[in-house]
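Every protein chain except one is present and positioned as in the full complex.
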Amino acid sequence: MDGLEWAVDRLWPRTLSRLTPWLMVLPAILLVGLLVLGLIQIADASLRTLDRSTFLMSDSWSDANYARALSDPVYAKILWRSLSGAVIVTAITLFFAFPYAYLMVRTPRAWLRKLLLIALFLPFFIGQVVRAYGWLIILGNQGIVNDMLGLVGVAPLRLLYNYPAVVFGLVQYMLPFAVLMLAPALTAIPEETEAAAGSLGANWGRTLVHVLLPMARPGLVGAGLVVMTLTLTDFAMPAILGGGSQDFIANAIYDQFFRTSDQGLGSALALMLVGLGSLIVGAIFMLFGAGTLAMGGRSK
Amino acid sequence: MTHSRPRRQLTRRSLLRSTAALGATAAILPSKIWAQEPEKPSELIVRAWGGSWVESLKAGVSDPFTEMTGIRIRHDLTEDNEIQPKIWAAAAQGRVPPIHINWDTTTNATKSALRGVTEDLSDLPNLANATELAKPVGFDGYPMVNTYGYVYVLAYRPEAFPDGPPASWRHLLDPKFKGRIALYNDGIGFHFPAQVAGGGTLADIPSNMTACWDFVEEMKAQEPLLGEDPDFTTWFQNGEIDAACTISTNAREARMNGVDIQWTVPEEGAKFDTDGMWIPVGLPENELYWAKQYINFALTQQAQQVWLDGLGLPGVVPGLTPPADLVDDASYPTQPEDFKNLIRISGQIQVENESEWFSKFKAIMQG
Partner (left out) sequence: MTASRSQRVVIWILVGLALVVLSAPTVVVLGASLTSGNIITFPPDGLSLKWYAKLAQAADLRDAFLRSLWVASICTAVALPVGTLAGIALAKFRLRFENALQIYLLLPFTIPLIGSGIGLMLVFGEWRVLGQLWPVGIACAAINLPFMIWAVSASAGALNDDLELAAASCGAGRVQTFVHVTLPAVLPGVITGSLLMFILALNEFLVSLLLTDARIVTLPVQIYNSIRSIITPDLAAVSVVFIACAAVAIAVLDRVVGLDIFLKSK
């Protein structure tokens, strides 16, 4: 250990300590840098137009793809659908994730805690696509839910291939992520704090609003950010549960890349989505203060 | 090459000819010829659609080819749309492409051909025996070879059509089919009959397609489901839909799984199109040679008969017999009069305008 300390002191003298945090973040910056390199290629493609007589990209740059993306009302509509979807999914997911995480953290029963944890992890192992097919079986016209409704005399309902179905599928997909992000934040809230609020006469509703939620804010914001950004860029759920008429932006990007072979327009849409997502992330950081995700001792 | 099975033995040289003279050639083949043949790769990768599609290809083409040449065939089940950017990127970066043979729609293959990433196949000997359908329209040589045709039929559940098969696409506008119809999510297969059903003419494609869009607008009010090939089979099987504009193969698949399904070509007509095979540029010389042998073999009567029986589709060599359930079927055209009611638009017009049709269709359906 001493040898190691000596080596570290030689390689990274204490005078450089100021830079230590950056040294620690550097590998992450480089790893994400791979994606940035890809993004540069995409930015280049977004400035080239497709020649449909040769299916090659133009040699010169132009803003034609962006102009088209901005002027076509379909994209505005799809964008709005993705954005509102992201907000709705985030709200519903957090609404369910909070009590789930709370019970998991606070329950004194080990078996219950394990059950709740396993229920979180198992769905990960049937990927998004197979899971979506599971929903087709459950919610379809001749699915289990409609069968049960039929028993009480309700005519089959169209539960699939609409906006609510997509939102539902996304919430189910995002819930484990949200709980896993929330749990550590809730663990960090001492149980005694709650008890104290209770003994001071606050009912649990007030305790929740005035004690728990504010203290869990870092976790809520972190979980919310994950759910929101992942929903905004999701592809599989709208594709499978939306019945083709509930596209999100990622589906429009998919269509351009893979169906009409217009990598230029696809790239422009992808880049605009990255910009929009980053803006939202930035706005949330501004709103809730820097270092929200650094939920450590600082924010106490 | 295994010598233990002389009955099925086939040499490279005989592959270069039509399969008729098989046995005789094998017997007299001088060993010198072998030396001239390029080195065999251990395997070839063929992109294929999964499920019954790849099973048919395997039975009709891949397995016999392996038996004859000893070259293993690996099937890459990546979707045709999704392999395209991979092949294009490989060609642009001067890399060896990820597959040897692409089994592809003619429309997608045309894009790759226009882009110049396909090898010329004009020297395949079996082309001499193939029908006119094998030749891609609008090209000088053979940047690809069409291997069979198919029809975007109107598939329906007879239960929902007690008065017999729908004679017109307009039949689908009946309010009782609201939410019970399916179309491809890019509208493919539906544009051309819609042009006729909407009161327009085929000659006006692509310059004036108002009639088509009017009809699509009307159809939009029916809230159709939009999907891709597997969705149609699933939807029919799960009773989600009563009718669909889809390739007959998908409907036949559901029928084989025990669902009661029929199909028809309405009076406005139905789109006829082809699939084909092509080889991406950038392969080593010997692998290119053997990839060509594979496609050449796919054009033999022997291979086509088994392969296309599985798909239930008409091939591009003479003398094929249709599967029993498809004799005189609208989805299996063989005679000129069978084609009378089928709409065929050149691949080039399609790829040049497809993006526009596609976004127009999306604009209506997402609206």
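First chain written, first letter: the chains are A and B, and each begins at residue 1.
Everything that follows uses one rule, which is that a contact is a pair of C-beta atoms (placed from the backbone, for glycine too) under 8 Å apart; a residue touches a chain by one contact, two chains touch by 3 or more.
Just so you know, these numbers come straight off a predicted model, no measurement behind them.
Per the touch definition above, the residue from B:Val61, B:Ile99 or B:Ile279 contacting the chain not shown is B:Ile99. Between the chain not shown and the residues A:Val74, A:Val89, A:Leu175 or A:Val211, the one that touches is A:Leu175. On the side of chain A, touch with the chain left out of the figure occurs at residues 1-2, 4-5, 8-9, 20-22, 24-25, 27-29, 31-32, 34-42, 95-97, 99-100, 102-108, 110, 113-114, 116-131, 133-135, 137-138, 144, 171-172, 175-177, 180-181, 183-185, 187-188, 194-195, 198, 203-204, 218-219, 222, 225-226, 229-230, 232-233, 235-236, 249-250, 253-254, 257, 263, 266-267, 270-271, 273-274, 277-278, 281-282, 285-286, 290-291, 293-298. Chain B meets the missing chain through residues 45, 49-54, 74-79, 82, 85-86, 89-90, 93, 95, 98-99, 228-230, 233-234, 237, 253, 257-258.
By our rule, only the chains that are shown with their structure count from here on.
The distance from the centre of chain A to the centre of chain B, each centre being the mean of the chain's C-alpha atoms, comes to 38 Å. For chain B in complex with chain A, the residues that touch the partner chain are 79, 81-82, 84-85, 111-112, 114-116, 179, 185-186, 223, 225-227, 234, 238-240, 351-352, 354-355, 358-359, 362-363, 365-367. Interface residues of chain A, counted against chain B in their complex, comprise 52-56, 72-74, 77-78, 136-137, 140-143, 158, 160-161, 243-245, 247, 255, 257-263.
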